[in-house]
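Up next is chain A:
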Amino acid sequence: MTFESLMTYVGWPLIKIVILLGVVAFCVAYTVYIERRLLGFFQSRVGPNRVGPFGLIQPIADGLKLILKEDIIPANAQPFLFRIAPIFAIVPAFVGFAIISFAPPLVTGAGVVHPFVVKDVNLGILFLLSITSLGVFGIVLAGWSSGSKYPLFGSLRSASQMLSYEIPLTLSVLSVILMAGSFRLSDIVDAQSKLPFAIPLILAFGVYVISAVAETNRIPFDLPEGESELVGGFHTEYSGMRFAFYFLAEYANVVLVCCVATSLFLGGYKIPFVPYETLLAAHPILVSALGLAVFGVKAVLFLYFYIWIRATFPRYRYDQLLRIGWMVLLPIALLNLFLVAGIKLWLLR
Partner candidate 1 sequence: MSMQGLVILGFVLFCLGLFGVLARRNFIVILLSIELMFAAAGVNFIAFSGLWHDLTGQVFTVFLIAVAAGEAAIGLGLLIALFRLKHSANIDDASELKG
Partner candidate 2 sequence: MTTELREAAGTSPLRKALETTTMELNFGPQHPATHGVYRAVLQLDGERVVGIESIIGYLHRGIEKWVEYRTYTKATPIFDRLDYVGAILNCHGYVGTVEKLMKIEVPKRAQYIRVVLDELQRIANHLLWLGTHALDLGAMTVLFYGLREREVIMDLFEAMVGQRLLQNAYPIGGVRLDFPRGWERACRNFMAELPHRLDEYETLLSSNRMWLQRTKGIGVISGAEAVALGLSGPTLRGSGVYFDVRKCIPYGSYEDFDFEVPLGENGDVYDRYIVRVREMRQSLRILQQALDGMPEGPLMPEKLSKIIRPPAGEVYFSVEGAKGQLGYYLVSDGTDKPWKCHVRSPSFINLQGLEKMVVGGLVADVVANIGSLDIVLGEVDR
């Protein structure tokens, strides 16, 4: 095996994965910071502002604190499952980032293309959905292995919630796949060069946003951890680094959902109103850099929307939540799918 083939099959992917992991972990940590800061502003208070300028070092301080804390395993817990459960939560949350194209591919001199994605799988979306569907194991196992009632309650709720909302989520994504005619994320982004899918597929977008909020267990659907009812939900008994894993997994999921929404509905790295070719003619690096920036801005706007929701709404009750999922979102998603299929079949031939 030559050095070059080794680099192609092992080296470059590994480097990409390491870079992506670093960037994602950084983004997730600062998502927490941004959320706390923004919530502070929403609620007429300051938010974390003591550690470093504007509190910018706060995430690192929090991380250090959580690492140094004692890792408590309750007497009733099943120690092995209790220890490995956070891994089941955090791995799917981070693996999902592998298929997201963050910027248009960089074309260097000799026609060599460097895509800004770890692996542009041709079944990208399906891969993403199947990977994220594994995240529920972390929650279920945590609740089960803690040997305590509140986590058990939280995990049962969470599992049924995630299973229920996966269906409208998938259906709304399906209509995007129908429009784009491909599972590959870069194809889907390319299909939006004229118009982001959020406009023609407004119904699907709405369903996606609501189900995504539910999938990531956030207000108004944060029942699994609804702190006023279930104390902390499935991670009540966790402390220290294992708690941090759940925390990170939750926010990684939030960031992932923002990135996916950007790619699927908001046009990804496509710059609105500016054709790709004109930019490419200007400078190849400029295209990628601008694309990356545009992707970031869109994702952050979506994130802002997320936090805004959290600051505004109360929490649904468990039965109401399931009712919304099955009685409202599912019919809307199905109807939307039929509409899109019809339009695709009859109008856009």
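The set was built so that all candidates are chains of the complex that A comes from, given by their letters.
Everything below uses one rule, namely that a residue touches a chain if its C-beta (ideal position, glycine included) is under 8 Å from a C-beta of that chain, and two chains touch if they have at least 3 such contacts; residues count from 1.
These numbers come from a predicted model, not from an experiment.
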Touching chain, any copy counted, for chain A within the complex - options 1 or 2: 2
Footprint of candidate 2 on chain A - complex, ascending: 39, 42-45, 149, 153, 219-220, 222-223, 226-229, 231, 310-320
